[in-house]
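Excluded from the complex is one protein chain; the other protein chains are retained at their positions.
The block that comes next holds chain A.
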Amino acid sequence: MILENSLKSLQVAVKGGGNLATHRPLFSPDGSTLFVIQSCKVLSYSTSTGLLISKYTTPGASSIANIHVQSPESVLIFTTTGQLLTVNLVSNEMLGMRQVNLCPKGWTPIGLFTNFLYPSLEAELSHPHFLAVGYPQDSALPVLYSISTEELMISKLCWAILPSQHSVAMSPSGRFVVAIQETSLYCKDMNEPKNCKWHSSGTRKFTCVAVHPTIEWCCATGDDSGRILIWNNVMGAVSPAKTVCHWHTLPVADLAFTPEGSQMLSGGGECTLVKWDVNDTTNKRTLPRMGLPIRHVTVCETGEFVGVSHADNCIQLVDSYNKIVGAVKNITQAVVPEATEGGDGVLNNTKVFQAGIQVDPNNGLLVLNGRPGWLQCYDFINDKHVYALDVCQQNYVTAERHKIVPNAEVTHVAFSKNGLWMGVAEARLEDADNTGKYSEIKLKFWKFDKTKQMFVLNTVVDWPHETPLTTLKIQPITEQDGMLAVSSSSKDSKFKFWSLVSDPSIHGKSEWWVCEKSPTYKDEPSGPLGFSADGSVLAAGFGKILTLWDTDSLDFRLSLCHQRLTERINSLEFGQNVSSHLILCLTPSNLVVWDAITSSLLWVAPVSLDCICVDPLSNLVAGISSTTNHLYFFSPDDPSPLAVHKSVSKSKVLSMTFVPNHKQMESVGMKSTVLFVNSSQELCAVLPKKYIDQEDGDILRVSSTDAENSGLTAYAQMVAEKTVSLVESTDKWGSNKTGSSGMKAYSILREMMDASPHTMPSATYYCSQLLKTLSKPTSDHHRLAQMEKLVTSSSTSSKRKTKLDEKAQKSNSIVSLGRNADSKETSLQNVSFSTALLQSVDLDSVANENTTWIDKIFT
């Protein structure tokens, strides 16, 4: 079995996703590059184009604690295991590596470093050092360490600081160090080992700290009530003077000073960037509605840009005029569950990627949840964010101080087979204790506009069901007439058929979706739905019973159940191709396969799967269990799996789909690739091993070309360096230019076909119009070129002929060729000359001659 072997040799590779907003992004000194840390990788983006320039992975793929940019060439990378790497990110070369001793004598070993700060000016310190935040193995809270630059000697500075990326700050020289604990501020002068001060904030909890770049002993803290304090002269004998800046309602997420120290920037859950004047804090400017909650704020050393990284993995660049000038968002905009600031926001995994992965039939790209209420389209081959569609069309509602306000989310997406329609279910669900009375549920149908190349909202159904939907499917038929969509909801025990109706009046071009029928079955909770491959049968699960419905008459056909199968059906799929008569049902502990033709149970396997997907191109089914994360490949007619891959993902797999392959995979015998997303928001692909390596090469190749272009604007990059046209310059039928005229001809034909015969003007009225649009509009110059072409083609073809039959025409053709080379005037004379040859030319040039004839008429 070739297929079986190839299935067994597959490996899982992370193709995209991952969190960009775990660490603060960093600018290069000249502001041209933005460095972003993504677990074990450092990604460099061009600030002018927003494109990925290079990607550096640490040796051994160890996670990065933080980085420091020393010069455009060298970057210091500090890993969580205590390695200090000096790397040239332009050439992707590692220049040096040093290891911090994780277990100094007499200490409990340091398990993990989480942060790292390196002074940018090394001049005035008596003992050069850098800071690191790490967890000793016995401690729940991190400890701030100072590590000497020369010998890498570790000394502890402060215990139990806040476990956050923003809990430590130091002045550019490295002399003044501040750190925050939950309610107190720790300040230290590194030149005088004994000189350290503690300040308390009262009951409010600190969230972030920043040090003023120029004023000595001055720092700013943000707390969870949204208040920002600027502390002046914290090392003085008397208690420091504080300036209060209170605009934020939600906890301050991050603070940053501009390089000159005249302004301070703060951001938080309000999605608003606030720019404070340090000397006059009443003077502030806000930049509202920046997208999703702000996680980090960075300022470029030249002061040119402010980098704001958001919860949705998007880093926006703001210039000094408060304008958003660029964004880095090519990686999946994953939904990060909201309001971890509030403290009670539990990371609810079920809410991530609710709509699963779908393949957009229009372009073969993946569609999945983006920001709350948005869908994103993602090109997994090039790892690129293609577009985002605002489905809910509502303002993002930020959290209240003590309460998380839920936003509307896309829960289900379904595409029609021809890609013309998209059904989307959205829901805004209140907490369970409110019994959902404040919730909102909507079903929307979007139509693909061919000219705009985007989906346009067609129908909105408020409250299609009383409770959130469990399934939304569209009948997989290619024709648009009579296409059905079905939706079901468990609580109201019914599923609904939706169909497309159009305006019956003579001017009506509008069409919309209406509910055709809403069947129930024995008051059982309505569960999953599935269409057969040809769309003729709908299978609906009602509790433990599987029912089949005829999609023509929308009538009940038969029900299937077995006395031993007592669990409710969680999801169901029809087989494809040769097994299209088989229905696969998932119950909590079994996989059940029914035969729809014989109405019999085919087989039951006691395997607990959480999602299955069926390859539309072959007879293959993939299933995954979320508890063990084992991936099974099997064929619907055989209970024994073809291949099993154990623990394919570290976190829970949420959704899975088959994507038709691009050319690379053909040799393996699989027509589709399995892709899945897991709850850590990574998009993974199951690929043969050799392709995994190859893909990495691909990315590098792309990024090296990007690096060359990084200085250019986005438009400049679109312009090809060299243009080579394979199309002949004088296209015979003008097919490459008649795009618009073809449309005109189409509209005239349409008019002729649509009008009823007795109201139509005479055919002569249309005839000339139609002919005109079909023929290519030509200028004199163009006609000249075409005639020239005619001459050469006819002469060459006749030449070909003369080689065969050796006739007197040979001399003629040579003459015409020779003259043709001279000039346009002579070639014009040749036209009459070469017409004599036309009798003997082949079909090609006859066609050529025909078009010129038409052109002559209509010009």
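Following the convention adopted for this analysis, a contact is a pair of C-beta atoms (placed from the backbone, for glycine too) under 8 Å apart; a residue touches a chain by one contact, two chains touch by 3 or more; residues count from 1.
One rule holds in what follows: contacts and distances are computed from a predicted model.
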Could you check which of "Myelin protein P0 isoform X1", "Glutamyl-tRNA(Gln) amidotransferase subunit C, mitochondrial", "U3 small nucleolar RNA-associated protein 15 homolog" or "Calcineurin B homologous protein 3" matches the UniProt name for the chain that's left out?
"U3 small nucleolar RNA-associated protein 15 homolog"
Of A:Ser126, A:Ser536, A:Thr628 or A:Ser768, the one touching the omitted chain in the full complex
A:Ser536
Hey, which of A:Thr81, A:Gln394 or A:Asn418 is the one touching the hidden chain?
A:Gln394
Missing-chain contact, candidates A:Gly174, A:Gly291, A:Gly326 or A:Gly623, resolves to A:Gly291
Touch with the omitted chain, as defined above, among A:Ala237, A:Val456 or A:Ile597
A:Ile597
Residues of chain A in contact with the chain not shown:
287-291, 324, 393-395, 397, 400, 403, 405, 408, 428, 437-438, 440, 460, 462-463, 503, 505-508, 522, 532, 534, 536-537, 545, 548, 550, 555-563, 578-581, 596-601, 755-756, 758-759
